[in-house]
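For this depiction, one protein chain was excluded, whereas all remaining protein chains were kept in their positions.
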Amino acid sequence: MRRVAIVAYAQMKYTKNRNSSREVMIHDVAREALSMAGISKGDVDTVINAQNDYFDGRTISNMKTVASSGAYFKDESKIEMDGAFAAFYAYMRILTGNHDVAMVIGESMASCYPPYLPGIWSLDPTFDRPNGFLNEISAAALQARLYMHKYGVTEKQIAQVAVKNLKNANKNPYALRKMPQIAQKDVLQSRLLYAPIRELNAYPLTDGACAIILAEEGKARQIAKNPVWIAGVGCCHDTYFLGERELYECASLERAAEAAYKMAEIKNPQKQIHVVELHENFSHEELIYCEALGLCGRGKGGQLIDSKTTEINGSIPVNPSGGALSANPTYATGLIRLCEVAMQIRGEAGEHQVKHEVKIGLAHGQNGLCAQDNIVFILKGGDK
Amino acid sequence: MRNLAIVGIGLTKHVSKRRDVNIPELVYEAVKAALDDAGIHPKDLDALVTGNMPAFEGINCPELWGGGYWGGYRKPLIRITTGGSTGASVAQGAFYLVASGLYDIVLAVAFEKQSDGNTTIGLNTTALADVANMTAYGLSGPEIEASGAIGLFVYQATSYMAKSGCTIEHIDRAAAMLRNNAAKNPYAHLQQAGVTAADIAKTPMISYPLRFGHTCPTSDGACAMVLATEEKARKLSRKPVWVNGWAACSEEPAIVGLFGAGSINVDPAEQRSCKLAATKAYAMAGIKEPWKEIDLAEPYVPFAYQLFIYFERLLLCDEGNAPRLFDKGVMELDGNLPTCPSGAVVSSNAIGAAAMIRIAECALQIKGEAGQRQVTKDVHNAVAHGLGGQANLNVVTVLSDMPSRR
Partner (left out) sequence: MTQIEEHISISGKWPLSAYTWKVEKFLDRFTEGLHNKKIFGAKCSNCGTVFVPPVVICARCHSRMRLEKDQDWVWVSDMGTVIAYSISYLAVADGLRTRDPEKRPLFILVRLDGTDTAIFAELIEAPDEKIRVGMRVKVAWQEVPKGDLGDILFFEPS
């Protein structure tokens, strides 16, 4: 099977209200990624966009980004899911041998759409939507409550996730929400959205885009002296109905991780994974995901955060970039996680670089209410 | 790259309103038919690929709601949407999933339930950002409507007519042929057996040269296909249909560019991206002379005149020659290169599904399962086409009764 690597990437300073059009924003990251790779648009074989019509406010949103993403006369497609799924599709396109180099771009501008509404529009229109109760945050609130009840996880432990991530974000030049002096009490006293979810436990509405370039082995070695190999990937789609899922765990993430670990030959994630970047829209999600990924035992999320294992200088740093809690341009977030893990493996994460050597990293993306869809990538540095 | 084949096909009858089912239930009908056709159970599926145009139903990412109905429970699932070409892009997504080596049996499903929404609004939302800018700089709503509502298709038609000798009578006759084909297709929406070119010519003119009789309806419908690796396909199906070549190519949207500015797609009839995609797809399939080797074509034809344009852009004849070939009967069901035996998009248009149905029709014809509309000649190689965006994304698929010589 062909080997495919991430060879270049580009992020941007994430903001609440970016002072440019969406198309120019996309163009900026596309150009920067090409520039890092030292290639031109002509060297790219296929372009995959990750955007959503209901977020962008226009149908067939990829139609007008042909010029900016560099898709002119290229084999282009659009994945209407979190950016990590678009990277997965691009990866499979290269695996077939039909394409050698792919550009993947994800973007969202929260300043352009009514907050949280696009999530409501994905609800079942017969029962859930007319109720008016379910939305991203209220669903997360139900999940948080259930998780706390099931395993005795406390609000303080959940708040500590936000403290960790927002402190990490302070060292990330791209992050939107940075709070260097943040302490647990700041989180616990922040505005209640839907109990028990507080403002600082929820992601910030963000404008941003991210681009990564994937290439098959031969081209990857020409383009980058340290390509980051995709060693394993897995994804899974769970049932829609919240009542049918055990919300205190994440079955689709467990299955996605299982597939990714199998492909990457990871038998002991706690020992073998050196850095983790999760798409956590809410603080409690990070703990649930850590359990699902096998980074700690089932129900042990609270103990995990207490043990400081997942701090930036812990043995399994989780979200050294600050994660989605620091910046969440929804359709780009999964790509940003891939980008951040690649940066860590290449030693290019600057001030938020983890101290120990990083050869293997895990990047995660999610889609749908309470992470109905999940995708896990295992990335490996070095020659293997 | 490993070989892959279509082993199961499911279609629903396209109608203007399905008030008895919601989206998950409508799509389930096609999925069930495809799974039964393949003789498999949902647990045999390794992954799903799905898509539709969400503006038409008012539901963002409907596979979140319906995926479980379609066999997607706890499976890998991805969503692909590209406008009118969605069905073909979804199918190609499934081809990539199988060809990549990661998944053996994949379900591709595309659909549209247009009666749930307002089609005009759904279409208008493609242009809102541009409209905002154009009005800010002095164009009025009605003027923008005139340029947009009349649509790029009439310009594509007149430009093509000037270059090819295609007349409005040709278009009337093309529409009549397609409507008669559709009348033999139990799944098609508009079935008008016996309609003649003269009947079509009597329908009111919308905007020269487009008559009402030349245009597509809006439909509720779904299409599902099961793709499998060669090894599994040979076990599952007596006659697998091999997907030997596929490609897509994107250019700038025609007429109105970004923010209402200029678009370098000057002539919407040129469709260079279609020629590029077709060239790549044929090369991948090992087809060197498509005009000789292709037995059947299903271009994406929502407006009757496009039968001629896309016949040419799919490299099945010299540019400008399609109307002459049509006059000779080449494209009829008993012709040498039957085109759109299904009745084409002009007879059934559930936007998300339309481009996939072109692939499904080619497969049914290759299998000899097209019933009354089965073409006379044996079909060994067929080409299917999807058109998306503002005539800017062309998606071409080449199918065969034998696996590729890769």
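Observations on the structure shown:
Going in written order, the chains are labelled A and B, and every chain counts its residues from 1.
Following the convention adopted for this analysis, a contact is a pair of C-beta atoms (placed from the backbone, for glycine too) under 8 Å apart; a residue touches a chain by one contact, two chains touch by 3 or more.
What you are looking at is a predicted structure, and each value in this text was computed from that prediction instead of being measured.
Considering the full assembly, B:Ser140 is the residue among B:Ser16, B:Thr120, B:Ser140 or B:Thr167 that touches the omitted chain.
Although one chain is not displayed, subunit B still touches it through residues 19-20, 29, 55, 58, 121, 125, 128-129, 132-134, 136-143, 145-147, 149-150, 154-159, 161-163, 204-210, 251-252, 255-264, 266-269. Listed for subunit A, the residues touching the missing chain in the whole complex are 18, 20-24, 27, 30-31, 34, 40-41, 54, 57-58, 66-68, 70, 72, 109, 111-114, 117, 121, 125-126, 129-130.
To be clear about the criterion, only the chains that are shown with their structure count from here on.
Taking each chain's centre as the average of its CA atoms, subunit A and subunit B sit 34 Å apart.
On subunit A, the positions that touch subunit B within their shared complex are 1, 21, 23, 47, 52-54, 57-60, 62-64, 66-68, 71-81, 85, 88-89, 91-93, 95-98, 118-119, 121-126, 234-240, 251-252, 255-256, 259, 367-369, 372-373. If you check the complex, the residues on subunit B that touch subunit A are 1, 22, 48, 51, 53-55, 58-68, 72-83, 89, 92-93, 96-97, 99-102, 122-123, 125-130, 247-253, 257-259, 272-273, 276-277, 280, 284, 388-390, 392-393.
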